[in-house]
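Note that this complex is displayed minus one protein chain, with the remaining chains in position.
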Amino acid sequence: MDLSLAPNAIAMNAKEFMEWSSGVIDEVLRASGIKKAVDKITVPIWSWALRNSIFPLHFGIACCALEMAAASAARFDAERFGFVYRSSPRQCDVLLVNGWVTTKLRPDLRRLYEQMPEPKWVVAMGECAISGGPWYDSYNVVQGVDTFIPVDIYIPGCPPRPEAMLDGFMMLQDKIRAEAKGLFLED
Amino acid sequence: MQGEMPTVGLSEEAVVEAIKKSFTDGVTVGVVGPRRISARVARSVVYKLCEHLKSALSFEHVSCLSGVDKVDHMEVVYHISSYANECVIEITVDVPSDDPEVDSITPLWGGANWHERETHELFGIRFKNHPKLERLLLPFDYEYFPFRKEFKLRGR
Partner (left out) sequence: MAEMWINMGPQHPMTHGLWNLRVKVDGETILDAEPVIGYLHRGWEKMTENRVYPQIIPMSDRLCYGSSMTWSHLYCMTIENLMGVEVPERAEYIRVIVLELQRIASHLMWLAAFGTDLGLLTVFVYCMRERELFLDLLQSVTGARMTYNYPRIGGVRNDLPPDFGRDCLRTLDHFEKKLDEYEEIFDGSAIFLMRTQDIGILKAADGMNLGVTGATLRGSGVKIDLRKHDPYSVYHELDWDLCTHPDCDCYARYRVRMDEMRMSCQIVRDALKKIPAGPIRVKVPRNAPKRTAFARVEDPRGEGLMYVIGDGTDKPYRLKVRSPIFVTVSAVPIMLIGYKIADVPAIMGSVDMCLGETDR
């Protein structure tokens, strides 16, 4: 967005004005180096906080949900990684899809995904969520959750052992570190 | 009934004899093993036979109700069990494909309710006098009867 549009600012409506002004501010911050300086301080702190307090959604679909429950139990203890399962999608970071997705569930799952606020990640756990799994010829199973939701981490297994699930989440933590989101939550 | 052991009743042969005495045609019945009776019944007689089983021969529990698509006709298979007599009767009813309709046994045993709904949804067999014959498992706007043999899955 360019400053040359400034005289026309009076004629813009609310939405256009918001877009134009945030574009201008973004360019100014980048060009003057303020964004880089702020990011240098905040990226380590923000990304440490994001990756050590992953709040998954309390959502179990099928067999892999029992392994998810076992992972949060005493022997495998997911809480030492900072996981706290939340029941409301508005308070979650991660949508953990663990089980086969049917055509009846697909619109509801998409709605849950859209109700989660940014930043959010999706983890596909188990063969059924990755690609339909053993139900390759079913008329009611969606062949993979990545056909309608963008997935960040795939955890293979049928069902994956709880250690495999925790390993997948450690990979998610590495991914969050590599994404390097700072105060501005974008690159 | 509460807190009591149900009284041990008739043996399988006695049950078969009682059925044969009350229903002379439309019913072919016989013992096929310990605690197992098998019957082939015409669809006009099914409801009366089930009424008799429930009231006179103490068959209290419907275990299962399924449909079968044998391409030129369909079948409905009932498994009704008796706790008092300790046996299970398997009733097979032939149903023509162009008029797939049978009397519902839900008025007798509530346990058949969802089984009949599911059979209707997957095969298209209608059950007369069923309280609520609607879609149960599949999405409400699904148009096909998936378990019929003409519905092919991918991979076949």
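Each chain gets a letter, A and B, in the order it is written, and its residues are counted from 1.
As a working rule, contacts are C-beta pairs under 8 Å (C-beta built on N, C-alpha and C of every residue); 3 or more make two chains touch, one makes a residue touch a chain.
Because the structure is a prediction, the values reported are computed rather than measured.
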Inset, instruction - Specify the shown partners of the omitted chain in the complete complex. - result: A, B
Legend entry - Hidden-chain contact residue, picked from the options A:Leu96, A:Val141, A:Ile155 or A:Leu172: A:Val141
Inset, instruction - Identify the residue among A:Gly99, A:Gly144, A:Gly168 or A:Gly182 that touches the chain left out of the display. - result: A:Gly99
Inset, instruction - Based on the whole complex, identify which of A:Val43, A:Ala70, A:Val84 or A:Val151 touches the chain you can't see. - result: A:Ala70
Legend entry - For chain B, residues in touch with the removed chain: 1-6, 35, 60-64, 66, 68-69, 77, 79, 83, 86, 88, 90, 109-115, 118, 135-139, 146-147, 151, 153, 155-156
Inset, instruction - Identify the residues of chain A touching the omitted chain, counting contacts across the whole complex. - result: 57-63, 66-67, 69-70, 73-75, 87, 89, 99-100, 102, 104-105, 108, 112, 134-135, 137-141, 158-159, 161
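Here, only the chains that are shown with their structure count from here on.
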Inset, instruction - Would you pull the chain A residues touching chain B in the complex into a rising list? - result: 103-104, 136-140
Inset, instruction - Spell out the residues on chain B that touch chain A in their complex, using ranges where they run on. - result: 138-139, 146, 151, 153-156
